[in-house]
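A single protein chain has been omitted; all remaining protein chains appear in their positions.
Chains here go by letter, A and B, matching the order in which they are written, and residues are numbered from 1 within each.
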Amino acid sequence: MKCTECGNVVPVKDFRYLYNARIDSSISIRQCTKCETWLAVDELNGVVTQAVGAGEAPWGKSAGIEGVAAA
Amino acid sequence: MTTCQECKSFFPLDEDQAKGDCVQRVKDPRQAYYMAKPVNAEDDCSSCASFHKKEFVQ
Partner (left out) sequence: MTQAALRDTSVDVFEKNQEWWWAAEKKRSTRLDYLRKAIWKKGAIGGLYAPGVKVDLERAKLHTQKAKEMEASPDPFVMKFAKILAHVLDNKTIFITDQAQLVGYTGSLPHTMAWDPSCASILNEEAYNDPTAIPDPVDENQQVIREICNYWIGKSDLDKMMPVFDMEDLMKMLSGSIGWGVPLARGGYSNKDYEYIMTGKRAFGDIIEELDRKIDEVDAEVHKPGATAETARMYDKLNNWDAMKITLEAGIRIAKRYARLARIIAENFEEDPQRKEELLKIASACEQVPAKPPRTLQESFQYDIFIQMMSRNEAIEGAWPSRPDYYHGPYYDKDVNIDKTLTKEEALDLVGEFLIRAAEVCQFKPKWTREGLQGIDGTWVWTMGGVKKDGSDACNDLTIAFMQAARLVRVANPTFSFRWHPKVSDEVMREIFECIRQGLGYPSMRHDPVLIANSMHWHGHPIEEARTWVHQACLSPCPTTKRGYQPMRMANATANCAKIIEYVFSSGFDHVVNMQVGAETPDVATLTNFEEFFGAWIEQMKTIFSILVRAVNRARMLAPTLTPRPFLSGISERSIESGLDTCEPSLAQGNAWITAFTWVENIDSLAAVKKLVFDEKKYTLAELKEALAKNWEGCEEMRLDFVINAPKWGNDDDYVDDIMLRCLDEAAKFSKVLKCPSGNNWPILPENVSGNIHYANIVGALPNGRRLGDALYDGGVSPGPGLDKNGPTAVLKSCGKIDHITGGRAFLLNQRLSPTQLADEKGYQLWRAYMRTWADLGIDHIQFNMVDDKTLRSAQKDPEKYQEVIVRVAGYSAHFVDISRKTQDNIIQRTVQGLG
């Protein structure tokens, strides 16, 4: 897998696993061990979807929000 | 030797003048306050950065 920030190419498992974005989604947060950027990773396809900065939510909204009447 | 009792910040106890409090005004980055630390009148304070001599030492 290739880091979108520094171009580092190593197997997915060699990107430091941090935590899941949501347990029921295949997106996880991993860290490039070369440039230390936090990355959102599609675990099924083994690709980086985006770098994760402060306040960003690569998995979208919280569960259930769509079902809240006036929200 | 300079002693605490010579300092403006020294407030002796009524019941025992040999003991007292060093009372100081402090302003830290968040708040201002007065603090008191027990000291003895005869304590050496030659190296105390907060020492301010009293005008009249009793």
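One rule holds for everything that comes next: contacts are C-beta pairs under 8 Å (C-beta built on N, C-alpha and C of every residue); 3 or more make two chains touch, one makes a residue touch a chain.
The model shown is predicted, which means the values in this text are computed figures rather than measured ones.
In the full complex, the hidden chain is touched by subunit A at residues 12-13, 17-24, 26, 28, 43-44, 54-57, 59, 61-65, 67-71. The chain not displayed touches subunit B at residues 11, 21, 23, 25-26, 28-38.
We take it that only the chains that are shown with their structure count from here on.
Distance between subunit A and subunit B, defined via averaged C-alpha coordinates, is recorded as 59 Å.
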